[in-house]
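Here is the structure we will look at.
Omission of a single protein chain aside, the complex is shown with its protein chains in their original locations.
Letters A, B and C mark the chains as written, and numbering starts fresh at 1 in each.
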């Protein structure tokens, strides 16, 4: 699958397909089930400074063509992540890259997590999560251009590794936030995180989700994700990672044509653990059948009609 | 279906179920196909001051669990609407109510349309569309609190009829815009319009939709619509109309429990013209089976967990 | 035009009639009775499912039986048509139809029907109807490849006539484009259904020869009944008009043929 490889942030990605944060744990959970190291990489569950307990159940439920989740960023915290999770990744992933998804309540917390990981081995860079809808204040940075800029600047100063910012879809114009990140020194963008959603158990007259609302992901959000990725990619020069509802190679290729250099697969993994591997294989087959030598030839290659 | 009736804006709605703007034309298209006058009402296709030509095809396509449309507010304009479309509604709908969906580029245009219709018969009030993602600048009012406030104030001054404002989902917090509308004198809110989305034809490397992007509707957006309706209803005292992805009575009841007094059915009508009639019947059956005397007893009746 | 009817209906049979090509018969008496050639139905599965086709898909009424059945010619194209091609007898579908305006013809000159691919469908219905009323009908039928050609025996059975066949690869019938088969300098009525490039070529020919032409156009449809404005084509006046209610059949003079 030679055509799938790309050089980004100074390293080689053997494939554009990564596993999305929160849907692949810390990698080890997939050990033996899928060939993790053959993928482009994985993005870890969010890591915060202190362990977070997470939300009350139910935390997940199915929605039409997708799912809703309100995990509440339950995670083991910086120290245990570094001591217990990162070593496994370091040892087992030699070709696939690891991005560490980072969350925090304050600029300080974000930068402390980054500083606390930076000299460890086993990962490439950071995906800064300013867009989780499932915790109070979770999208604060993602919807406030000034706070976002300050955050990205600070993280930028803290590390020389790639800093990718994961944007929220809940803004009038994602291009604005994409530019803010680029100007503040981000190396890339991830678009998109989930949409806030809610389900109600009509008989019980109670929210289905313990946290009342949660984030909607899965095929249902595919067209929104493609649009927002296109908007973001049009606005910046840095690479964009396309996320949202990808199930098939064709879904992924839509993101690529819209401007994504890499893609992430989330919810689809729950439906079929082979999803990412199959998407990757399908993308390679498409390149071959269309006589395209390199995937990068397709990045952003959507042709707009003259009138647009 | 006595339990379904409600008094709102000084009139009786025999049912909470309306047909959504843009999915039921000007009503006459359904003549003979479904018993329009048995419904709560219909919301017309957007009416602008001058006729609008609309966007290039393709204008519609299927998405996972929904659809995307970019009609571009093609409509006959104020004069022909008043002369050719309203009389049909006036004559044929004696029990169902009509809301006229109004669009404009400027505050002036909105208020001119409202002023131009206000003394006509055949409709109850206005649904002010500040949220169409398919025309350039179409969501300007919907995402700018100051402009929105000015617009609503102006329309409020122009008419004594009910003024309902249809909000866009593409904002960090819909509660803010809901309050702005209430404070400016709106009589109600409609939540929500479509989400911007895009599809790409991978073989042709072109957007599927002539307008490049469009608005996503249908079951896929159900949980987002319920959430945003809940947020909006929590923020204001005026009635809220719940919209987004409703297919079944249970979907509609989720909106009601979240705080909607009325609901609108859009995309589902394309799948089955009987959708609204069936939803209405199913809601009545639910009230009966649960021993609920009036639908209004369920409006906003979702019980939140103690911790929330 | 009669009011269309919403009809849950059962599939009676589904047979393969060529590569990626299926002939579907559905029990739909009210639609069979009311339909005229060139009209279409929206076929879907109702609100109980989300899988494509979630939105119903438009198909020309491809035939009608005296017993109330209608026939649809289905070519597998995307996800929705793959699902339709897999229908089995007894499966239930939700129909809406008959929809739109059909072909209109005179008895006084031969009807030449130009069918590109699945554009054959409306003519399978039109040919026997027109012949029954005394018209002379000829079908010129083109396919890209021979394997996709709709079963000639089935055509014979449904229409009583044999189309003149053209394939681009020449593997069956004559090699070449269907349009080249039109005899010039003769008073005929032209009817076209097929890919847009074919319809354009046909329009040019009809204009040059000053012949009457009606074409059936294809656009993505939302509702099929004129509410969504999804299915527009450019009118000669430069306006977007709805192909589901003003069409799908238009006289060539009604449409704008510029790009």
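FYI, contacts are C-beta pairs under 8 Å (C-beta built on N, C-alpha and C of every residue); 3 or more make two chains touch, one makes a residue touch a chain.
As the structure is a computational prediction, the values presented were derived from the model and not from experiment.
Engineer: Counting the whole assembly, list the visible chains that the omitted chain makes contact with.
Structural biologist: Per the touch rule above, the missing chain touches A, C.
Engineer: Going by the contact rule already stated, which one of A:12, A:29 or A:297 would touch the omitted chain in the full complex?
Structural biologist: Going through A:12, A:29 or A:297 one by one, A:29 is the residue touching the chain not shown.
Engineer: Any idea which of A:18, A:67 or A:152 touches the chain not displayed?
Structural biologist: In the full complex, the listed residue that touches the missing chain is A:67.
Engineer: Taking the full complex into account, what residues of chain A touch the chain not shown?
Structural biologist: 22-25, 29-33, 45, 53-54, 57-62, 64-67, 69, 71, 74, 218-219, 247-248, 268-275, 278
Engineer: Would you write out the residues of chain C that touch the absent chain, in ascending order?
Structural biologist: Chain C touches the chain not shown through residues 49-51.
FYI, only the chains that are shown with their structure count from here on.
Engineer: Closest chain to the protein CA centroid?
Structural biologist: Most central by this criterion: B.
Engineer: Can you compute the centre-to-centre distance for chain B and chain C, using the mean CA position of each chain? Integer Å is fine.
Structural biologist: Those two chain centres are 35 Å apart.
Engineer: Report the inter-chain centroid distance for chain A and chain B in whole angstrom, where each centroid is the mean of the CA atoms.
Structural biologist: 33
Engineer: Can you pull out the residues of chain A that are in contact with at least two other chains?
Structural biologist: Residues 64-65 of chain A touch two or more partner chains.
Engineer: Residue numbers in chain C touching 2 or more other chains?
Structural biologist: Residues 50.
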